[in-house]
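Note that this complex is displayed minus one protein chain, with the remaining chains in position.
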Amino acid sequence: MMKVKLKLFATYREKVGQSELELSVPEGSTAGGVLARLVADYPALAGLAGATMFAVDQEFAAADAVLYDGQELALLPPVSGG
Amino acid sequence: MMKVKLKLFATYREKVGQSELELSVPEGSTAGGVLARLVADYPALAGLAGATMFAVDQEFAAADAVLYDGQELALLPPVSGG
Amino acid sequence: MFEITDKPIAAADLEDLVITNADGAVVTFAGVVRGHSKGKKVLYLEYEAYKEMAEKKMAEIGEEIKARWPIDRIAIRHRVGYLEIGETAVAIAVSAPHRQEAFEACQYAIDRLKRFVPVWKKEVWEDGEVWVGREGG
Partner (left out) sequence: MFEITDKPIAAADLEDLVITNADGAVVTFAGVVRGHSKGKKVLYLEYEAYKEMAEKKMAEIGEEIKARWPIDRIAIRHRVGYLEIGETAVAIAVSAPHRQEAFEACQYAIDRLKRFVPVWKKEVWEDGEVWVGREGG
């Protein structure tokens, strides 16, 4: 198992009730895998998952990006800056 | 004869030494005719005449625009606002 | 020059940051909170950012602009928190030797920001609220 820091914004933050989670996940977990696990815990997030982008250590990443111990994964719902 | 007010800007103003002249010109005079007369008096302006636009009563006018008593004729060298 | 802040912002402040004696044109953009959205009256908005990544992405937009145009002065500031109608949510200032470049680069900056900078807004009306996703804007 390894630790990843999960950053949650907007709807994710509100539904989960926290802006940041420390997760223990199996070695080899992917960004998409972590999201799938979150959605399993919070079914209300299911509708949002398909439109979500990922960032690993503050850079955009694909759903199949493999995570490493100590990394920061962010779930980014569609942005709407400005 | 009739009176027209001649407005001079930039090089015109500097070469003539005034920003405004009251002229007496024959009935039927045109904007271009007034410029030709000014150039006859101030030959240093000859090089500028071809690039000059005219305004009569603060609206663009052609060189052959006929002037009427009391109008304001402006000689506009190429503009360079901003 | 690339900042997420919870304090009020104004394009004018950024203009002062980018102006130099070598420049001929300064173009600014301000994105202002609108009083209506799709026919509904908006009471206020709440903006939220992934601050570290947003500031990094805004700085990257600056680098992209410097690579594409003869421009070396650009500033972007985005506000977060609760915004009243009429307040500025995002401000951009670009200075350039000529105006065409300044307009192009400023428009490029806001287009890129809307697409890739992780900032979200929630519209709050009298009878509800929603996080607004990607849009034409």
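All chains are identified by letter, namely A, B and C, in their written order; residue positions are counted from 1 within each chain.
Note that in this section a contact is a pair of C-beta atoms (placed from the backbone, for glycine too) under 8 Å apart; a residue touches a chain by one contact, two chains touch by 3 or more.
Since the model is a prediction, treat every value here as computed from it, not as a measurement.
Touched by the hidden chain within the whole complex are the displayed chains B, C. Only one of the listed residues, B:Val4, B:Ala31, B:Leu45 or B:Ala74, touches the absent chain: B:Ala74.
Mapped onto subunit B, the interface with the missing chain covers residues 7, 9-11, 13, 51, 55, 58-60, 74, 76-82. Although one chain is not drawn, its touching partners on subunit C can still be listed: residues 10-12, 15, 19-32, 34-36, 85-86, 95, 97-99, 102-103, 106-107, 110, 136-137.
Here is the rule we go by: only the chains that are shown with their structure count from here on.
Centre-to-centre spacing of subunit A and subunit C amounts to 26 Å, using the average Cα coordinate of each chain.
Averaging Cα coordinates per chain places subunit A and subunit B 73 Å apart. Centre-to-centre spacing of subunit B and subunit C amounts to 48 Å, using the average Cα coordinate of each chain.
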